[in-house]
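What you see is the complex with one protein chain gone and the rest in place.
Here the chain labels run A, B and C in written order, and each chain numbers its own residues starting at 1.
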Amino acid sequence: MKLMKIPPFKELNPPDNLGYWTNKKTGEKYGGQYISPLLIPNLKKVEAGFKKAMKNKKFLAGLEEQLVNHIGIITPILRSLELEDIAGGEKKIGKIFLKRTDLHHDSSHKPVSAFSSVYFAKHILKAKKIITETGASMNARAVASACAKLGLECEVHIGAVDAEKVSLNKDITELYGAKIVECHDSTKTLLPAMAAALRSWQSDPAAMYVVGSVCGPHPYPLMVRTFASIIGRIAKKQMKDLTGKLPSNVFAVCGGGSNLNAISYPYYKDKKVNIFGIESAGKGISSGQHAATLTSNAPIGILLGARSNVLMNNDGQIDESHTEASGLDFSGVGPEICYMHSINRIQFRATSDKEAQETFLMMCRKTGILPAIEACYVIHAALKEIKKRKNPKENHLIHLCGSGESNVARMLKYKREHE
Amino acid sequence: MKLMKIPPFKELNPPDNLGYWTNKKTGEKYGGQYISPLLIPNLKKVEAGFKKAMKNKKFLAGLEEQLVNHIGIITPILRSLELEDIAGGEKKIGKIFLKRTDLHHDSSHKPVSAFSSVYFAKHILKAKKIITETGASMNARAVASACAKLGLECEVHIGAVDAEKVSLNKDITELYGAKIVECHDSTKTLLPAMAAALRSWQSDPAAMYVVGSVCGPHPYPLMVRTFASIIGRIAKKQMKDLTGKLPSNVFAVCGGGSNLNAISYPYYKDKKVNIFGIESAGKGISSGQHAATLTSNAPIGILLGARSNVLMNNDGQIDESHTEASGLDFSGVGPEICYMHSINRIQFRATSDKEAQETFLMMCRKTGILPAIEACYVIHAALKEIKKRKNPKENHLIHLCGSGESNVARMLKYKREHE
Amino acid sequence: MNKNFQKVFANAKSENRSCFVAFVTGMDPDYESSKKILIELSKSCDVIEVGVSFNTSTSDSSIIMSANDRAIKSGARTEKIFQLIKEVKNEITSDTAFVTMGYLNQIHVYGIDRYIKDCKKSGVDGCIVVDSNNESPEDELIFKGLTKNDIAFIKLIAPTNDSAYIKQSLKKCSSWVYIISYAGVTGSKDVNLDNVKKLSKMIRKQSKIPIGVGFGIKSQDDVKKVSKLADLVVCGSSIVNKIKEGSQNGLSNHDLAHFVGEYVNNLSKGVKH
Partner (left out) sequence: MNKNFQKVFANAKSENRSCFVAFVTGMDPDYESSKKILIELSKSCDVIEVGVSFNTSTSDSSIIMSANDRAIKSGARTEKIFQLIKEVKNEITSDTAFVTMGYLNQIHVYGIDRYIKDCKKSGVDGCIVVDSNNESPEDELIFKGLTKNDIAFIKLIAPTNDSAYIKQSLKKCSSWVYIISYAGVTGSKDVNLDNVKKLSKMIRKQSKIPIGVGFGIKSQDDVKKVSKLADLVVCGSSIVNKIKEGSQNGLSNHDLAHFVGEYVNNLSKGVKH
């Protein structure tokens, strides 16, 4: 059933042929394809396939149909009077809208790009197997679900330390039939698991690697944001229908950057729309225990195949990030987002773990929504910014990018300890 | 944003003034209002309010807006090629469609009637407090969420035995700020908790009682099914848009009957549409360990204020039901459903716990959907019936009434033990 | 009016006092104890309400629910309660009237006609059916059956009921009417005399039927206060609590009956104006 005509994808910010976004002022490049020659052919295949796919009307229509009817991408935009009241009331601060991608199949924005990537692997690359990695398993769950539905084998690499943690999403990944491979390298967390997934792909070029965010070597950042941008395209149209105009401010949390990229992409050329990316300040940026790559002015490095801002020490060893939100626990940010930051098109803010946790409790109690803890970082920062702006003519769009079932145990403990 | 025009409610099967549906052939009555005089005024208030509400355009429009944008009721209908293949292929058995109410806010069909009831309590009855009961907390979670959003106090009665079980939904209920009252009466499970909730309402007539299914004294069965029928009205229109016609068969699971009532209601007068209600046969009907009130031909009794079929012993003591699916663990069925069963408009089947568990694993692995265990009872029975019918011209509509996050722990244990 | 109730009211009138009504759950904690308790209570009570336990009752307090649980565990079922009342009635010498108090489901399962027949056979003088809706077909059948058999149909009226409801109830009510003193569950609050006055006034406008009052009456003093306003004063939860206390303390049947009997005897003195 056709609920709405989804605006087709339009390329607004193409990288160059090598997958770089270049800041014209500084000459700084973001993206690229820094990887062992073993993976170059795999990437070229994905690159060529992706180009073909984006011109293949049958593929695009088939994918859209599945996204609409299986993932349920036509989620509502909810005007939140409760948040408006908290920020000072509509008359003072304008209107607040929540894009409800928490209502997606598998409860976050992730399934959109995950399903699209697996659908692409099946129909364009004719792959029979998917390789991916995971930290907190939001991505793994989404990829495993897509593989189950589309009949592909699914191999998930997870750090042994992460694998030992109680995780609803990991359990669901297993129920979806994925093969879970524990990685005992290095810190035994997300980064070595990502490396392990890439290495596994090295050995198995017939498989396809799927990444959980707008990261990795070209064409992954381009491909993931292109697939994910359907969220933003729908939201932009919905906002237009609802308010008759563009939102003044768009807010999204930023781990790797996929949900920020997804919602903000269609506004890149609408210069009047402010875009805010929110990172996790963890225990505070000055503590060093955070995941605020851009807000903390992390230098540029080459991580997992791409040039982008990276948390690392002065020898180039990647630093681990620290945050309550496992979905934000990543030491880099996708290259296009870094580029957007470098040209000041996206402004960055950071929310501490404590602020996010309090926001989580507030959301439950005042709005009846159980948000993913990741989404609480953006809600907190958005409310702060909205209060500061104090402009009743503005419409604010916040990406509520996930549902918090997997955060319940920790958050209930927090609630009981702090109330 | 208006995604579709939702067909307005039309009364197709009104009970009489006292809340009875009467089987004209047998003279048997279902429903009514069997309750202490202490609760009669409370019920009269709800009854009058409900009548008023259904004529109040502003109320109905406001409610619909919230259901669309907060609960996300315009969920897709997914054609499942995977299930068609399992049943023998489209060419043999026709097309299978899943109504995806698992994609609702709070992950089941329940939030539709729960939110509607609380919205009604706030805007029509001007109540400040909601009283409800819960077994596995799917209902409690939905009611608590609505109360949080609408700013009402929420009191949830739960049997002490149920309260001790690990329950994601109970934890979420607590996060939503509900006051959870443990009930130590009798079996310390759902039935005494329901009685406790009703008693609490006796003491607090300014509050409103909300029931978790199409049960309880008049006007609850009527009100809940009327609110919930928006699911069916949307689905009927979607099926029409998708296939150009009515479905041949509609399948839904039946605990208290709310999701069955919700999806099947709009087809009551479409005699060509077969309606199937599926109960839990637990360990087998002959074992006595089941929740298959209608399939096991349970006699008529008076339970929680209404005349309906009831699992009970020959002294009229209510028997506990037994099933893996906590959402189906109830000793009665709503009166309208019993009536529909008595006139043969709805046919009943039962699925065993084991069959449902196997279906759960199958759904995860073959469709990439994590269904509520409750939904697995209907999927199993539907596939069986569809295979038997072997009619390629038929379209089958299955109500996928919930998502299985809260079943993950038990099901993963089952999977590991049985594979 | 039921003949036994006629006697009961005449006795009370002759002593210029209200009637005292005790509630106990039948077969709490077991058949034999319950029998002895009822016999003992008959010495000081004008009326005894015997609860027929229902495991899913919608209006009983937790105190009475747990009495129900104890009784059901001891094998309480409708026919056993009839047997109990019959045996007690055979042994006592007072005119004490016996009323069953229960929920409709059990009567429905037992069969309404059979239930009324067995009431008659076992000497039950009146019936309270907590959840029998005045407008239900069952209520009509019960009303007709009881009336035909000269058994009282005692209706409950709550402070929140309107005059239309009261009128409807009084139409079917015989021997006496039971006023619930507050909106809540038995034993949860103190008796509300204002409600009683208001309700009595409304009832008196329509009928001369004797008025009983229950809910929240737990001391001789409460009984005294209420007896000034009512023809019958009902004590329930506090007596049920005594039974629980006595049986938890391991008293023998005999001692338990005396323990409870003494307590009730003391309460019952409150009805003397």
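The rule is simple: a residue touches a chain if its C-beta (ideal position, glycine included) is under 8 Å from a C-beta of that chain, and two chains touch if they have at least 3 such contacts.
Given the structure is predicted, the values throughout are model-derived calculations rather than measurements.
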| item | value |
| --- | --- |
| Chains shown that the absent chain touches, full complex | A |
| Hidden partner chain, touching residue among A:Leu191, A:Ile278, A:Leu294 or A:Ala356 | A:Leu191 |
| From A:Leu12, A:Leu38 or A:Val166, residue that would touch the chain that is not displayed | A:Leu38 |
| Selected residue (touches chain absent from view) among A:Gly305, A:Pro335 or A:Gly368 | A:Gly305 |
| Residues belonging to subunit A that touch the chain removed from view | 18, 29, 32-42, 184-187, 191-192, 194-195, 198-199, 202-205, 299-305, 310, 312, 314-318 |
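Basically, only the chains that are shown with their structure count from here on.
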Touching groups left behind when subunit B is ignored (all other chains fixed): A | C
| item | value |
| --- | --- |
| Chain centre separation in whole Å, for subunit C relative to subunit A (CA means) | 67 |
| Touching two or more other chains - residues of subunit B | none |
| Sites on subunit C at which at least two other chains make contact | none |
